[in-house]
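Missing here is one protein chain; the remaining ones are kept as they sit in the complex.
By written order: A, B, C, D and E. Residues from 1 in each chain.
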Amino acid sequence: MSSDLSALAQPPRLMIDEAVKAALLEDWGRAGDITSQATIPSDARARAVVASRKAGRLSGLGFIESASRLTDPAIRVDPLAHDGNVLKPGTAVVRLSGPARSILACERVGLNFACHLSGIATATATFVERVAHTKASIVCTRKTTPGLRAFEKYAVRCGGGANHRFGLDDAVLIKDNHIAVAGGVIPAIERAKAHVGHMVKIEVEVDTLEQLREAMTAAPDAVLLDNMSPESLKAAVDIVACQALTEASGGIELDTVTAIAEAGVDLISTGWITHSAPILGLGLDIEIE
Amino acid sequence: MSSDLSALAQPPRLMIDEAVKAALLEDWGRAGDITSQATIPSDARARAVVASRKAGRLSGLGFIESASRLTDPAIRVDPLAHDGNVLKPGTAVVRLSGPARSILACERVGLNFACHLSGIATATATFVERVAHTKASIVCTRKTTPGLRAFEKYAVRCGGGANHRFGLDDAVLIKDNHIAVAGGVIPAIERAKAHVGHMVKIEVEVDTLEQLREAMTAAPDAVLLDNMSPESLKAAVDIVACQALTEASGGIELDTVTAIAEAGVDLISTGWITHSAPILGLGLDIEIE
Amino acid sequence: MSSDLSALAQPPRLMIDEAVKAALLEDWGRAGDITSQATIPSDARARAVVASRKAGRLSGLGFIESASRLTDPAIRVDPLAHDGNVLKPGTAVVRLSGPARSILACERVGLNFACHLSGIATATATFVERVAHTKASIVCTRKTTPGLRAFEKYAVRCGGGANHRFGLDDAVLIKDNHIAVAGGVIPAIERAKAHVGHMVKIEVEVDTLEQLREAMTAAPDAVLLDNMSPESLKAAVDIVACQALTEASGGIELDTVTAIAEAGVDLISTGWITHSAPILGLGLDIEIE
Amino acid sequence: MSSDLSALAQPPRLMIDEAVKAALLEDWGRAGDITSQATIPSDARARAVVASRKAGRLSGLGFIESASRLTDPAIRVDPLAHDGNVLKPGTAVVRLSGPARSILACERVGLNFACHLSGIATATATFVERVAHTKASIVCTRKTTPGLRAFEKYAVRCGGGANHRFGLDDAVLIKDNHIAVAGGVIPAIERAKAHVGHMVKIEVEVDTLEQLREAMTAAPDAVLLDNMSPESLKAAVDIVACQALTEASGGIELDTVTAIAEAGVDLISTGWITHSAPILGLGLDIEIE
Amino acid sequence: MSSDLSALAQPPRLMIDEAVKAALLEDWGRAGDITSQATIPSDARARAVVASRKAGRLSGLGFIESASRLTDPAIRVDPLAHDGNVLKPGTAVVRLSGPARSILACERVGLNFACHLSGIATATATFVERVAHTKASIVCTRKTTPGLRAFEKYAVRCGGGANHRFGLDDAVLIKDNHIAVAGGVIPAIERAKAHVGHMVKIEVEVDTLEQLREAMTAAPDAVLLDNMSPESLKAAVDIVACQALTEASGGIELDTVTAIAEAGVDLISTGWITHSAPILGLGLDIEIE
Partner (left out) sequence: MSSDLSALAQPPRLMIDEAVKAALLEDWGRAGDITSQATIPSDARARAVVASRKAGRLSGLGFIESASRLTDPAIRVDPLAHDGNVLKPGTAVVRLSGPARSILACERVGLNFACHLSGIATATATFVERVAHTKASIVCTRKTTPGLRAFEKYAVRCGGGANHRFGLDDAVLIKDNHIAVAGGVIPAIERAKAHVGHMVKIEVEVDTLEQLREAMTAAPDAVLLDNMSPESLKAAVDIVACQALTEASGGIELDTVTAIAEAGVDLISTGWITHSAPILGLGLDIEIE
């Protein structure tokens, strides 16, 4: 029921359109699709279906719609699935029909977005499954592809994950260097509390249980437990005692994520799902009319 | 000696700066790095070194330089390596020094570019090694990350690979659909020859040896041999008999690339190196002065 | 000592430059400063001082620097004050020297920014003074001038105020309509908790003490007490009992703000300081050499 | 009858759309309206009416239309008033209906424009009323909010005022510094006449009646009478004797404007109406269906 | 039949729209068409026909359509001709109907594009006619108007010409300087072959027959024969013997082009048709309803 609420709320259409417009111009260069211009008559029409080549999780259907509309309003777009859907090999996700040249001209751009984002959603879903029996959420980081952060964060949500902060400005994350300059974890947290707005949460990164105990006296909203073993994480969760959110981070992999989640942390963050997930192959099969 | 020639020619500085500027604004949002603003005095200075966490191939050093310069001209940037260099775990690639807040404000953006591009260079280099004893080149496709194509193509060159066409406009690639509409492979090639400029090369995709024989009568510049076995590829190379470039494509993997190269093709194209290569981890270690 | 920390951290230089560039082009139109071109020789040099015409609080000095540098790098800029400084009538804030035509060409743009932002800082400071004996902070809203939000939020900080959320995306603020659709204040807060990231704070707007009691059972991070009398606010503060931040809002004026602050709320928000504050007059006095 | 002629001609739709697009992205940040996404189902629909909270003059209705259309073409927009209309408290100006999330996502941006511009129109109208029995026009200056000049100039027209030059390039305004460098008011005017195009008018600022007499010998199109008393202005008007337009300027306030107008000047310019006018409060009342 | 294939494929609509949008804003400045606003009621409607004033070749009709649509979607656009058509004095090419102010507001921009591009098409056609009895194609260069290259290349195709490379990146053209640095024409070609992608063609410029013979041993795709007499060109064609494309270049004029074409070259390039062709006069005759 909640599937139409926040998690799958697509980034604003205007943002998608701007990104797609830039990508179309990148692919078209100065002369557009010269192959189709040379070989396909301007009045030829086609129908096409985009389908998944492998199993995975869908994200980015709106980019295919946007690429079609911005290339040629005469392309008709009929969605056959929704972002967040589980895909099997062969699942069709959208049908296009209209001028053949136009469909071919926007094919690659739409697919490049959808394959990339679906790859992230699929990778996220794999992690999410491994921790489904725990209370842990899988969250992403700021290690995203330049220019695509909002879209990749959305793809993480499509895969069942959750979002960490979107940038340097929407939440405080105090790390080693900040602590060193501030003269300790407590003054660092206190400075943050004194200087940022009341709607901004504060998280602090700690490396040891001792540092954690110290940090907790300054009452941060969340603690990032960096590179700790499942045992240490358990101890950390006990120390925090629900007075802050607990986030495990650092070198999380599919093999280790379950044990980490079972340690009782609230959140597990991984850059891998955004910076290193392979694409989910989607392909367009065209039928010239 | 030729290492300073084409392969490693960086995209124009203006193009890098535009992409970096957008990425900085994406990361900074509306308020910039509020954590550092709250905890680090404006006059604190720092030195930092960016080093590789793993073995790989470097690409994208110029983006770290650009991010530093555009954030704060007061940051001094001393490169310690060159794009294309082989990196070992721990190899330092650049040293930064200047205002601590500024270095922290641009750290993630510079790294996001460099890790992504170095990941592509590293993946490419792995493929290149497997075919080093043959004449085959590893080439990339148009399956690139939206907005980053020119940079990813450059990363492929840093890894020892070569570039296929950059977009729909700079070369002709005739595929199934074009052939179907044109009424056969020969008329498709002929139409292309008749309609595109004299500086544009024409490649045609064929699925079978029979189709290849037919295509060769129309004298394309290159043939894309789609999803063929090493045996078929050998036969194809014989048929082509050096009258065109031969490119193997379709589901190329590290396990299969050597056999394919040994079939004698000129080029092996793979989307994997641009759309699915994991990043190469680079990290910035800061030392507040 | 904390004056060089968060409150006065200027928006990133890149953001200031982009806004200034657009404003310069807006003022120059297609031909630039035709009056100076017609009457002042290209090699004439000038010195100028920008000074306050009235008492107030400074904000936006960086825009004068940016306008000068972007118009002509040959203009030398010597700041004589800092943003956040208290100004008396006649206080000089920056000295410029260089080509006379260039100084005249950027004068109005630099002043338009600095007068506008200093006006907001000054208005904020007036409110801040009235509540200085209480724990209440003066915070701004999203009722800002289109295109200038980040800068106006900064001006509020220069005046001693604090910032509420910067946009629709960095914090949750549940209002009447959301509550109506969600079927009550409790389900609305619960939906928000379920759907937004862990680094996002949740505030809920309530109109009555009864609604406040209900809301507090769902443990929001902050409550916005809309249009309540000082008496009701006191009661509300008691109900909340430090379990959430309390924000008074709605028709706050200079005459009423003290009583509201004395009711014990943590925050008092007002759109007036950003959308209706008159400018602080700054003027440039030029001396042609 | 002339109400549909120049005075109320709206800036080109393309210009409004560009400004609104930027403002929407400013408000949405990277994730859009997360509150509505979390609490309001994607298929909820709503109707809303925008009405004035106070008495005033309407300007900027087109920005609400633009914000709605650019956010979601599915929002239906029915205007209930026209820019330039006199508003009473409660006067409805536009009705919106469509997807609830979309209406909430664009509400603030549309209102921020319309409140700001209506504030300027209202302030202008107040000045205009005070001089209605004279021949004087109220005109605005280049002291406008960066990025909004064309729109603020339009708002002045909506309030019954007129526009001075739009920038540095569309008319000549010779001030003290130009006169000083040119070696006197006469050579300054002569240089301007010699160097600017034939479609460009020339105005010269004078501080004294003596300077005015000198200036008139060079036949400027208009004279700006700076900071003169009503008595001096009367004398100035006599000196000019309809050979140029006369403009009073400098510290004009509501209390003084009538006396100044009665001195017989053609124009009275004031920066206050654009840089310091408080907004006119407009609010959106939503009804979820 | 091939008229709907490559030669006349218009640049992507998105590219045309971006260029037209910029041109409209350039013409409108900050206030739009103040003459029409002042003299024509907002509800006046008009019909208009754009017709050629002289004989020539049409190119750029899509820019008139784009300018109309972007100015006001209420303008109806009915094309009466196609790009590439031969025009006589008086031939009507498009009919517009809709709001009179809107039609007048976009008239000049649409015409400026269409007259400029039709001028290029017309100039090209004149050259093409002179060589129609030979196999030579008329091709354009990179000597184009900044910002309009893709459109001017299209106009050349509308005139029956063909396109040389579109920029520095889509083909190799080795000139004197490259040869000098590389240490001779042969190493220059070899370096190019070694360093550029397999889909990139290589052309080399030669000044003498001796240099040509040397160059041919390195098997370039094309040779540019610079400033040679028809006799030398004939000799050159013999030397090349169909092993490469031959292009004559340098000071080609209408008087000399036939003799050059008759020398047997494949291509004749001229910058004149893009950088110096006079416009083809098209005019809009409006009829206010």
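The rule is short, and it goes like this: a residue touches a chain if its C-beta (ideal position, glycine included) is under 8 Å from a C-beta of that chain, and two chains touch if they have at least 3 such contacts.
Keep in mind that this is a model prediction, so the values were computed, not measured.
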Among the chains included here, which ones are touched by the excluded chain in the whole complex?
A, B, C, D, E
Out of C:Gly29, C:Gly167 or C:Gly197, which is the one that touches the chain we can't see?
C:Gly29
Only one of E:Thr144, E:Asn163, E:Gln211 or E:Thr258 touches the unshown chain, namely E:Thr144
Option from E:Leu14, E:Val77 or E:Ile286 whose C-beta touches the chain left out
E:Ile286
Just name the one of D:Val200, D:Val240 or D:Ile273 that touches the chain not displayed here.
D:Val200
Any idea which of C:Ile75, C:Ala105 or C:Ala162 touches the chain not displayed?
C:Ala105
If the missing chain were put back, which residues of subunit C would it touch?
21, 24-25, 28-32, 34, 37-39, 41-43, 70-72, 101, 105
In terms of residues, what is the contact footprint of the unshown chain on subunit A?
26, 29-30
Chain not shown, touching residues in subunit E
19-20, 22-23, 26-41, 44, 46, 100, 104-105, 108-109, 111-113, 115-116, 119, 142-149, 166-170, 172-175, 177-178, 180-182, 188, 191-192, 194-196, 200, 272, 275-279, 286, 288
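The rule is short, and it goes like this: only the chains that are shown with their structure count from here on.
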Averaged over CA atoms, how far is the centre of subunit C from the centre of subunit D? Could you give it in whole Å?
22
Using mean CA coordinates as chain centres, what's the gap between subunit A and subunit D in Å?
44
Residues of subunit C whose C-beta touches two or more other chains
5-6, 26, 29-30, 149-150, 163, 166-167, 169-170, 191, 194-196, 200
